[in-house]
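This is the structure I want to talk about, given as structure tokens.
The complex appears here without one of its protein chains, the remainder shown in place.
Labels run A and B following the written order; every chain starts at residue 1.
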Amino acid sequence: MKEHIIEFKNISKSFGDKCILNDVSLNVKKGEFLTILGPSGCGKTTLLRLLAGFGSPDSGEILINGENITDFPPHLRPVNTVFQRYALFPHLDVYENIAFGLKLQKMPTDAIDKRVRNVLKMVSLTDYEDRDVESLSGGQQQRVAIARAIANQPKVLLLDEPLAALDLKMRKDMQIELKEMHKKLGITFVYVTHDQEEALTLSDTIIVMNEGKIQQIGTPTDIYNEPQNAFVADFIGESNILNGKMIKDKLVEFVGHEFECVDEGFGENVDVDVVVRPEDIYIMNKVEGAQLTAKVKSCTFKGVHYEMFVDTDKGYELMIQDYNAFEPDSEVGLLIRPADIQVMHKERTCNTFEGEMVDETHVKFLYETFECLPQSGFAAGDKVKVEVAFSKIDLIDHPEDGMLSGDVYFLLYKGDHYHLTIMTDDGDHIWVDTNDIWDKGDLVGINIAPQDIKIVKCND
Amino acid sequence: MTKRSTWALPYAIFLVFFVALPLCLIIFYAFQDGAGNFTLDNFTKFFTDADAIGTFALSLEVAIENTAICILLGYPAAWILANKKLNKSAVTIVLFILPMWINALMRTLATAELFHMLGIQLGKGTLLIGMVYDYLPFMIYPIYNILNKMDKSYAEAAADLGATPWQVFWKVQVPLSMPGVISGVMMVFMPTVSTFAISEFLTNNKIKLFGTIIQENINSSMWNYGAALSLVMLVIIGITSLLQDNKKEDVSGGIV
Partner (left out) sequence: MKRFFAQCYIWLLLIVLYAPIVFIAIFSFTESKVLGNWTGFSTKLYSNLFTGDMQGTGSLMLAIENTLIIALIAAIVSTVLGTIAAIGIHNMRGKTKQAITFMNNIPMLNPDIITGVSLFLLFVFLHISQGYATVVLAHITFCTPYVVLNVLPRLTQMNPNIYEAALDLGATPFQALRKVLLPLLKPGMISGFILAFTMSLDDFAVTFFTRGTIGLDTLSTYIYTDARKGGLTPELRPLITLMFVGILILLIVINIRNIRNSKKEE
């Protein structure tokens, strides 16, 4: 237990109706470089802010070195933050910015002087003491922000997307420097980013978050090679995410073919998600000996490798990365090794909503009353479970023409169709399988035909 | 953190006490007679008094005329000032802003003195000219401000699409500068319609404006009637301010 410098225990936090963090528990080892990775709005910044003391959780505890600091104000916490847009004090010069915290501690002047020069050297900004912070470039401001935070010698350094405002080249350089700095300082870094590549490069441990929940915790290799769900697989790197069926242990079916795999314990004939990384599909000119054949649709040079989209013999689209180019329209053979197939439990197999019978042919769920086929065995007011298959939800262009309206929140391409997550205007999720092309953020109307609404008695 | 929103509390109380309550009192007094009973007499008195209605109409007329003249004279001036090709000096801009900083009574007195000196009979003509003198800078400044900030590429895009300079001006620059004109109208019309001292100086007390009647009634302790007249003016002001939408340009920016 001692080696855990930070412990989050069952942290929940909402702003208004919106739940930002949902029962998050997490331990951080002393001295590690931990990255919290997730799309914007996933709660990662909120988690960091709770750790720094800007706001308090609705429930749960935060411990640093075993001490409960949940209600400590920021200035009493042994952590310092590098802010996203630096937050340097524009009325102070570089020296005064860095000395700010030290002066508050009433440190003797010569000690401050020494410390400031020391950290400036560490961020390679020697001789910049008297510069006006606004005259510095973005990269230099970033270094001053880091110097200012480490001058206080915190036990934990918090970094909130510190490289987001820099250009690509500068970002790469700073990544290396941050990594070195972490080694030199030997303190714990908690780093927040939405950039998966940054996370994979820098971290000892990555925490992938989405919608206020931790999706996966692991080393960069774990996260990349063995994503635990479709979200992680899609968010980290490029992937082919496909619907599959576990026939039996070590045998899985997807894209219309059966493949050997290494996964066990799913049961027989169970629906699963299958992830295959584009670089793990072997592509070759000869068709014999291949597990499946395909036709190349497009081929683009990406600098190091070629990225190709192929249509398989059973009509699925796959993304493939290879060092060799294959001409569009050419017939190719594909091979996937058992170890490169990642099988994951499906989070859900259809939409389920809590509902209430209105009368024989109407049921109310998601705050709307829907027409359904005549039901027997239910009385008005009965609580029921409503199930709707992903593919039976009808999306239309005009939100006002739908029973419900919402927007496309997240989308996955599954080889032959899109799997969309729709956020309704009331904040509920509906999952939809469709062949139509939608974009993230599109406003949609949602309709469900009476015959597609399946009503099940509530168990309790 | 959220606690700091309570810092606005003293000012909120102050506003309720010194802004909201006084405005309510105008309504309160307007519907009362001297003894404190509810009455509509103050309004009947106003609407049946030909003199009062005449003054009211004259005030509106002068305010509208003044505003119109200020737009006609001020818009070209603002346009020239904002046009880098026609005007390179910042001095002229400062010279147009300067009068806004000088006490309006003093400026008006100076204008009235000039009329005296030139032997011009004080009357409606001098009233209008004096008002234009007083308020022209308030029209020029917001229009200049918006024209100056306007992205040049709008005009270039219009020209690129085949608009003649004349068309660029009327179809692009004028519509885009409307918020400035509206700000200017607010800054000219409202003070003109409510002025009292200025009109007295400029007409040697010959012509009374609506503001003067309010002032006379309040000063002679006819508070209820004065309040009723103020309420009428408030309605006019309210209607005028509907002109301006919520996304108003910051017209005060840059004076200091």
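The working rule: a residue touches a chain if its C-beta (ideal position, glycine included) is under 8 Å from a C-beta of that chain, and two chains touch if they have at least 3 such contacts.
Here the structure is a predicted model, which is why all the values come from computation and not from measurement.
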**Message:** Given the contact rule set out at the top, which of the displayed chains would the hidden chain touch in the full complex?
**Reply:** A, B
**Fill in**
Touching the hidden chain, out of B:A35, B:A50 or B:A90, is B:A90
**Message:** Can you say which of B:I80, B:L128, B:A159 or B:V174 touches the chain missing from this structure?
**Reply:** B:I80
**Message:** Using the document's contact rule, name the residues of chain A that touch the chain not shown here.
**Reply:** 52-54, 73-75, 79-81, 83-91, 100-101, 104-105, 134, 148-149, 152
**Asked** When the complex is taken as a whole, what residues of chain B touch the one chain not shown?
**Response** 1-2, 4-12, 14-16, 18-23, 25-26, 28-29, 73, 76-77, 80-81, 83, 85-87, 90, 92, 94-99, 101-107, 109-114, 116-118, 133, 136-137, 186, 190-191, 193-197, 200-201, 205, 211, 214-215, 218, 223, 226-227, 230, 233-234, 237, 241, 250, 252, 255-256
